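A single protein chain has been removed from this complex, and every other one stays in its place.
== chain A ==
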Amino acid sequence: MIARVLAALAAGALFGLGLAAAQMTQPSKVLGFLDFAGAWDPSLLFVLGGAVTVTLVSFRFILRRKAPLFDEHFHLSTKTAIDPQLLIGSALFGIGWGISGYCPSPAIAALAAPNSETWIFLPAMLVGAGLQRWLASWRKKA
């Protein structure tokens, strides 16, 4: 348990360092990448490309093991369906991302040096996620 918590702390710190180094916490940097009609900034392609190159290689080796180092088994999603929830959810996320320039990781990392945008975006994001979960549980009951 302690080992797991320390490992998560270290992984989180690496993640936050990477986000800040890549300037992903700067919404204008993200929007510059999504803006093909303006002055295009390809940087985010290198961020995602660099990250996925690492996981493509490392995950193959890691998932060949029977279990992770500090747990009895891997905790992986078994979902494979390309369903309306996936498509509609990703589309809504894309709209919010394109409007604001924040996805969830940079919105959290922004707490390292919060500005006025952090205190609007982050609570709204938490409310949005809570609303979705509440609607889903309410629909399940009905």
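As a convention for this text, contacts are C-beta pairs under 8 Å (C-beta built on N, C-alpha and C of every residue); 3 or more make two chains touch, one makes a residue touch a chain; residues count from 1.
Everything below uses one rule, namely that contacts and distances are computed from a predicted model.
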Between "YdbS-like PH domain-containing protein", "cytochrome-c oxidase", "YeeE/YedE thiosulfate transporter family protein" or "ATP synthase subunit b", which matches the UniProt record of the unshown chain?
"YeeE/YedE thiosulfate transporter family protein"
Interface residues of chain A (partner: the chain not displayed):
1, 3-29, 31-32, 34-56, 58-59, 62-63, 67-71, 73-77, 79-82, 85-105, 107-113, 115-117, 120-133, 136
